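Complex shown without one protein chain; remaining protein chains in place.
Order of writing sets the labels: A, B and C. Residues in every chain begin at 1.
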Amino acid sequence: MGGDIFGRELRLISFGESHGPVVGAIVEGAPAGLPLSEEDVQRILDLRRPGQSELVSQRAERDRVEILSGVFNGFTTGAPISMIVRNEDIDSSYYEEISRFPRPGHADYVARLKYSGYNDFRGGGRFSGRLTVSMCMAGAVAMKILEKLGIEVMAYSLEIGGERAEGFTLDDARNYRYMNPVRAPNEESYLRMAAAIERARREGDSLGGIVEAIALNVPPGLGEPIFDTIEGDIAKAMFSIPAVKGVEFGSGFRAARMRGSEHNDPIRVIDGKIRYKKNDHGGAIGGITTGEPIILRVAFKPTPSIAKPQETVDLELLRNVEIKVKGRHDPCVVPRAVVVVESMLAFTIADHIMRSMRGAI
Amino acid sequence: MGGDIFGRELRLISFGESHGPVVGAIVEGAPAGLPLSEEDVQRILDLRRPGQSELVSQRAERDRVEILSGVFNGFTTGAPISMIVRNEDIDSSYYEEISRFPRPGHADYVARLKYSGYNDFRGGGRFSGRLTVSMCMAGAVAMKILEKLGIEVMAYSLEIGGERAEGFTLDDARNYRYMNPVRAPNEESYLRMAAAIERARREGDSLGGIVEAIALNVPPGLGEPIFDTIEGDIAKAMFSIPAVKGVEFGSGFRAARMRGSEHNDPIRVIDGKIRYKKNDHGGAIGGITTGEPIILRVAFKPTPSIAKPQETVDLELLRNVEIKVKGRHDPCVVPRAVVVVESMLAFTIADHIMRSMRGAI
Amino acid sequence: MGGDIFGRELRLISFGESHGPVVGAIVEGAPAGLPLSEEDVQRILDLRRPGQSELVSQRAERDRVEILSGVFNGFTTGAPISMIVRNEDIDSSYYEEISRFPRPGHADYVARLKYSGYNDFRGGGRFSGRLTVSMCMAGAVAMKILEKLGIEVMAYSLEIGGERAEGFTLDDARNYRYMNPVRAPNEESYLRMAAAIERARREGDSLGGIVEAIALNVPPGLGEPIFDTIEGDIAKAMFSIPAVKGVEFGSGFRAARMRGSEHNDPIRVIDGKIRYKKNDHGGAIGGITTGEPIILRVAFKPTPSIAKPQETVDLELLRNVEIKVKGRHDPCVVPRAVVVVESMLAFTIADHIMRSMRGAI
Partner (left out) sequence: MGGDIFGRELRLISFGESHGPVVGAIVEGAPAGLPLSEEDVQRILDLRRPGQSELVSQRAERDRVEILSGVFNGFTTGAPISMIVRNEDIDSSYYEEISRFPRPGHADYVARLKYSGYNDFRGGGRFSGRLTVSMCMAGAVAMKILEKLGIEVMAYSLEIGGERAEGFTLDDARNYRYMNPVRAPNEESYLRMAAAIERARREGDSLGGIVEAIALNVPPGLGEPIFDTIEGDIAKAMFSIPAVKGVEFGSGFRAARMRGSEHNDPIRVIDGKIRYKKNDHGGAIGGITTGEPIILRVAFKPTPSIAKPQETVDLELLRNVEIKVKGRHDPCVVPRAVVVVESMLAFTIADHIMRSMRGAI
C-alpha cells in the first residue's frame, strides 16, 4: 500500500477515485506568501477538461476546484493546500462489469489481485485518467513557484498516430498549443493530428503519441547525485501519468547511435556567460541542471478503451470471453495529457527548487 | 544536498568518491536470514570490472569488497549491511585541471557551481561511473531477495554504435551475455559490436548504445498507484546510472505509433491460469506488475571522455579553449553498464517486494 | 515548510485550519479490506467534542465527518482515506487582534515570524487544538487495524491540577473513563478533578495535567533500532498534540532514582510462556516491544488561554501591553486530549504493525 505521495520538499498527495465523491490533491511544503486563488487552479484544470470538441470524450464535467485549506487572504500560508473537485455526471452502470471482465490494457485485473477485490473498480477507480485532475491542481501551485523565478514550462503534442509536428518554433508552440484541441504546436500539424484521431474514432480504435515538454530559464544546479537526479525524478513523475511507456531527455534514444564527438555539447563563453553550444544533453548532465532548457519526450500508448471487440476472461467462470468496452472514451489521450505533463514537470522542478535553496553555507 | 538514498523499504545509501579512500554502499531494511557472503557480492562486482579486455578501460582495479556490518555467521541480521571497496591504482594527476577546464559531456561545470567549488572533482568525484560499484554491491543483496522468490533478472547489450543484436533467444542471452566482454546476447552481435567499439577507439571517439533488461517470474501486484509505479521507480533507478538518456517499457516509444486494437494485450486463460497473450505492456499496467516479464530498454549516450580535442572554457580566465581529455576511458560504457542495470533493476523490484508483503488484511 | 505528514507505512496527512472551511485528515497506506464507516470515525470524534458539559468550552461544533475517498462498499480499498469535518459556528471576530497582540503561551508570535505574516492566524490557525480532530479521524482508522489483532488502546486523565487518580483498576479505567466528562478512571478521582477544574474556571485561570495511556496485547517485536524506536515514534506523536511538555514510559523519570537491581524486570516462564515479572520497562526494551503492555504518561501544560489579564507586546508599535484573551476556552485541555492520546498511540502502533509485517524471510 502507499504510493500516493510524490516529491520530497514539495509534496503532492493524491486522493479520490474516478466515481467516488471527489478527486483531490494536497500540496504540502509550499512556501508561505505565494498568491493563489481558485481561479489560478481552475485555469490549469480547464486545459485538461473534456467536452470541448469531438476529439475528446463527452463526459460533461465542470470540474470546479474548491480550495479547502492553506490559502488565506489570497496567499498561501505555508500550511497544506488541499483542493477538491467533486465528481459529477457519473454513470457507474457501465462499469459494474469491470470487476468480472477485466478490460485489456487497463489495470482492472491486477488491481483486483493487488487489493483482494476491495478496490473501487468503478470507472477504473484510482487507475482512471481522471486522477490526473489532482496532478493539474498541484501543477497550478507549482507554477506559482516557478513564476517567481521566471521559469516557464511548456508541453505540446509532438506526434499523434504517427503524425509528427514539424517546422514549428518555440513561439509557435507557446502561442498555439492551447488554441487547438489536440494541443499541437502549429496549425499544419493540428490538422494532420486531428484527422488521424477522427479516423481512428470512426473505426472504433485509438491512437498513441508523444508529448514533448520544455522548461525554460531553469537555474543550473537543480538535481542531486546520485539518485535524486532531475531526470530520474521527472521520469518518475511522468510514469505516474496513465498510459506512459517511455521517457527520454535531450537526444534521448537517438544518443545511442551518436558518437561522443557528435553528442558532447561544447561549452562556450557567450556574451560573457558560460553556455552550451547546443543542447543534446537536454538540460541536465550528471543529474544536475545546466541552465540550458530541460527538454524531454514522453511516449503514450493508444487509449486502451476502444469500441472494437476484444479478448479477455470471465474472472468468475475462469474462461475466455469477448467484450466490447462501453463508456465514453477519448480516441487519444495525448491532447488531454499535455497539461498534465506540464503540471508534473512544473511540480518536479518546484520540488527541486525547494530542495536547492540550501546550498553551501 | 541529499539525494544519496534510494528506495523506500529496502534502501541503498551510496557513499564515496572516485578518487577518495573508498566507494561504499549501505543496504538498509534488508530482512534477516538471507545467506550473504563477500563472495556473493564479489561475483557481481567482478562483472563490471574493467581490465578484462581491450574494449574496456585499463584501470587495474581489483575492487575487493569488504562487508563491515549487517552479516553474522553467513546470514544477514536485519541490521544495515555496509560494504566498501578501497580505491586503488588512483592517479589523480590527470584530473587536477578538471576544476578549471570542465570536460564537455561531464558534470564538472555544474558540480562546481552547485557545490560552490567544494566538490571533490578528482576523477569526476561523485559523478564518476566508478560510483556504480555501490549499485552493484547493493544489487548483490537484492538478488538474494529475488532468489528466494525465484525471480530472475537479466540485462544485455541490445545495441552498440547502431549495431543491434538480432536473432537471439532468452536462453542465448542468459548463457552468453557474460561470456563476452561487450555483454552481447549472442556471438554474432558480439562480433559486430566489438568491431564497432574497436573502430571508435582507434578514431579517438566513443559510442552509445541500448541495454535491454528483463525480469522473469515477477509476482503480479508489485508497484503502487499513483506515484510509486513500478515503471516510475525503475526509471528513476536507471537515470541514476551515468550516461542514461532514455527509458522505455514494453513496446515503449513504438507504442506511440500503434493503435489500441494492436497494442492492447488480450487476457486469456492458458493452462487454467490468467495470462496476457503477448507483452507489449512490458510487465506492468497502471504501474502494477501483471506477472508477465518486466521488459525495458535503457539508452546510453556515448562516453563523454574522448581522445579528440574538444571545445570548452577556462573557468578562471573565462574564455574559450580547446582541451584533450586525458586518462583511461572506455570507448563505450554499455558493456560495463549491463550488470549495473541488472543490479538497479533487482534492487527496485526487491524494494517493492518488501513493500508489498503488506497486502489486504 | 512541511511537517504535516506522520508515520512511515501508515501515513497521516493533516490539513485544515481552525477557522478555515475544514479540518481534514488523509490516512495513506492503510490496507484494503478493513471495515470502515463514517459512524466508526464519528464515534471517536464525538469523544473529543466539546459542549458536553460546563467543564469544556461551549463552541457548539457538530463535527460531522465526511469520508471523501478510500472506502467502497463499507471496506477500505487500499487507496488514501480522506476525511473532512466542516468548521461551523466560527466567530473569527475575537481573533483578529491575535496577529497584533500575540497571546502568551500560544504560537501566535512565532507563527507570524516563521510564515512572514502569511499564516492564517484566526483562532490559532494550524496551531489550534482544533486540529486534533484530524488525529482522531486517523486514530479511528488505526483502531480498525489494531482490532484485527486484538490490540486495545486506552487513555485516561491520571492527574488534573494536582489531583491524581488513585485506587483504580484497569477495568475501572476501561469502563468509566468516557462515562465522565473529565475522562477520569474512577468516580472518586472524577469528582476531585472536576472540582479543581471548576475552581480554576471561576478564577479565570486554567489547569494542566497528566494523561496515562496503555496499549494491551501488543505483539513483541514492534519498533526498530536505532532511531525508529517504538518509544521515540510514540513520543514524537505525543509532542504533536498541543500543550504537551513531557513524555515518559514505564517507570519514566522515577527510573532515574532506581537501582538496576530494582528496575530490571526479571524474565520468567509463566504458564509456558516467556513473560516479564513486572513492567517497569513500560512495554519496550531497546526500542522494541516486549509483549508487555505499553504504558506511558504525557504531561500537559495548563491551557494558555485564560480570562486573567496577561502581559504581551503590541507587535506594530513594539511596546509592552496588557491583554485579556477573549473567546471560549477549556479551563483544562486534558479531558479532551484523552481520546487524542489514544488516537495517536493507536496510529503509531498501527504504523509499526504495517512495518513489521516484513520479518525475516
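Throughout what follows, contacts are C-beta pairs under 8 Å (C-beta built on N, C-alpha and C of every residue); 3 or more make two chains touch, one makes a residue touch a chain.
Quick caveat, the model's predicted, so the values are computed rather than measured.
Summary of contacts with the chain left out: across C:Arg43, C:Lys148, C:Arg174 or C:Lys301, the touching residue is C:Lys301. Within the complete assembly, C:Thr312 is the residue of C:Gln42, C:Asn180 or C:Thr312 that touches the hidden chain. Across B:Thr76, B:Ser157, B:Asn186 or B:Ser343, the single residue that touches the chain missing here is B:Thr76.
Listed for chain C, the residues touching the missing chain in the whole complex are 1-6, 8, 12, 14, 102, 104-107, 109-111, 113-116, 118, 126-127, 131, 134, 159, 161-162, 200, 205-210, 220-221, 223-229, 231-233, 235-240, 242, 244-253, 255-269, 272, 274, 277, 281-282, 285-290, 299-306, 308, 310-313, 315, 318-320, 355, 358-360. The set of chain B residues touching the chain not shown comprises 1-2, 4-5, 9, 11, 13-17, 20-22, 24, 26, 28-33, 66, 68-70, 72, 75-80, 82, 84, 114-116, 118-120, 122, 125-126, 354.
Going forward, only the chains that are shown with their structure count from here on.
Put simply, the chain nearest the middle, going by average C-alpha positions, is A. Separation between the centroids of chain B and chain C, computed from CA atoms only, is 46 Å. For chain B, the set of residues that touch two or more other chains comprises 225, 358-360.
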